[in-house]
Structure formats: structure tokens, C-alpha cells
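One chain of protein is taken out of this complex; the other chains stay put.
Then we have chain A:
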Amino acid sequence: MMGRFILKLTAFLFFSFIIYTLTLILFGEYLPSEWNNNLNYKTASGGHALTRFREVKTVKSADVLIVGSSHAYRGFDPRIFSEYGYNSFFNLGSSSQTHLQTEVLLERYLKKLNPKLIIYEVYPGTFKADGIESSLDIIANDKNDFESFKLIFKHKHIKIVNSFIYGLYRDISGLNKGIKESKRKKGDEYIDGGYVQKKNKTFRNVSNSKKWWKVRDQQLDAFDGIIKSLKDMNIKFVLVQAPITSSFYQAHQNNDYFDSLMDSRGTYFNFNKLVELNDSIHFYDRHHLNQAGVNIFNKKLIQILKEKDMI
């Protein structure tokens, strides 16, 4: 009796999985987004992730590799590094990238790119995020492999499950190959090497209430795991907090705590303290630099890295 029950239940679960997958594909392909509550598969959306992940597959190596959130892909300009003679450069940042996704991307591309230096952009906000938005971004715009499968267990979230299954179907059927992403959209311009520039937009400052950075254990564990692997592999890395508007930065009451957390993990620079920027002129929102801000920040960064003999 019990044997029959288990056998039939297993067969049913297998059959249901097939029905589930087929229906998911039908919904994803033919129904509008309001019918896809828990399927969040947006290819070629904001941040040029599709173009960036396509480009990284064509790059043979990169002496300097950038990882991190939108502060990374909007904050480290390959053209400025090139001016200083560093032509082998790739920016692998992605929207809201937390350490759970950085783990995945390094697992995928680290060996191939074989960098001499990793600039790890550490925006404190990424330590408190659950990372679901960023995982969905990677699932929809990069390939789906065992690493993205592991994201299901890291997040335990139905949107990740559905998007992964649907993404796998899109990958296998090659449906994403025909998608073209314009290099210029919504005021953003994609620059080869993974960078997205925002040229002519400034920021009207707003007041900020008191805030505190919070750190989620899962993110800190993933971050520590990455640092350990880099150390084990003898890859040089530097932790960089890119500048945010001073009003937003100062609204946070525990910046020293975060600095000490990063200092204990490796060479760390907090550029909120190292460059002087104007909230209105050098930013386009409260925590993203515009091109004018990036120019100042990157030159200072290269200068410091040179002084420390890191590049």
C-alpha cells in the first residue's frame, strides 16, 4: 500500500512538474505581465545587463575586473582607465547585485577573465538586500546553468524558481538570441567594457531622515566566502565604496561600523571620505554618480591604486 502510494505520488509530482513547466511557458510567452505575478523575466531591461553579459562572453581576459551593484557599472569608466594605460578592463556590475550574485558571476567568469586585480564595489545597501531583484536580472540576461540553479536554494523564492525554469526554456530554444538591446536608452549609454554612462543629468537634493546600514547574515557570509576564495586563489582585490551624495551618506548613523567591517576584510577605500563632490553637480540621483562625478572619482581611484602599487 505504502509502496504504491509513494510510487504514484512520485509519478504525479513528475507529471505535475511537466504540466507546471508547459503552463509556465505558455503564460510567459502569450499572456501579459499582469497574469505573470510570480514570473519576473525581463530581458534587456534597465542597466544594459544583456549587452554586458553578451560582451563578457567575447572578452578573453581582463587585468582589472569590477564587480558590484549599479554603483559599479555606473561608477567605473573603462575609458578613464584606458587613458592611464589600463586597456584590459571589464565591468561586471549588475543592478542591485548583492554578494549572492557576485558569487555566481565570479564562479562563471573569474577563470576565463583571469584578472590581476578585482575592484569589489561594496555599497552598504547590498548587505541588507535579499538579492532577489538582482538574481532575476542575472537569470533573464545571462545564461542559466548550475550556478543559477543554486540561486533557487539560496533565495527559496517562487519568483526565482519560475524565472529559472522559464529562462532555461528561453536559453535552450534560443529565443533570446534574436533580442537586440539598444546601446542608448532612457538617458543611459552603454560603453564597451560594461560601463553605463549618464551624461547630462544632475540631482536636486532632498533632505534625508536618519538611517542605519543593516547587514544580513546571508549576505555577509557570501561576501566572506568570496573574500576567502580570492585569497585562496591569490587574486589581488580591493574593496571600494563608491561615493554617494554627502547628504544621503551623512544621514546614515553607522558609517564607521560599516568602514570597520570592510577594513577587517581587506584593503578598503571609502570614497565618500576621499573625494570631494557636489551633490547637485556630480550625481544624478541620491546615490549614483553622473559622468562628471565618475571622472573625478575614477581619476582619484587610479591615483590611489598606483600609490599603493596595486595596478
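We adopt the following convention: a residue touches a chain if its C-beta (ideal position, glycine included) is under 8 Å from a C-beta of that chain, and two chains touch if they have at least 3 such contacts; residues count from 1.
Following the convention adopted for this analysis, contacts and distances are computed from a predicted model.
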item	value
Chain not present in the shown complex, as UniProt names it (candidates "Inner-membrane translocator", "MBOAT family protein", "Rieske 2Fe-2S domain-containing protein" or "Branched-chain amino acid ABC transporter permease")	"MBOAT family protein"
Absent-chain contact - pick from A:T23, A:S61, A:S280 or A:Q303	A:T23
Hidden partner chain, touching residue among A:W35, A:F149 or A:W212	A:W35
Absent chain, residues of chain A that touch it	1-2, 4-5, 8-9, 12, 15-16, 18-20, 23-24, 27, 34-39, 156-159, 161-162
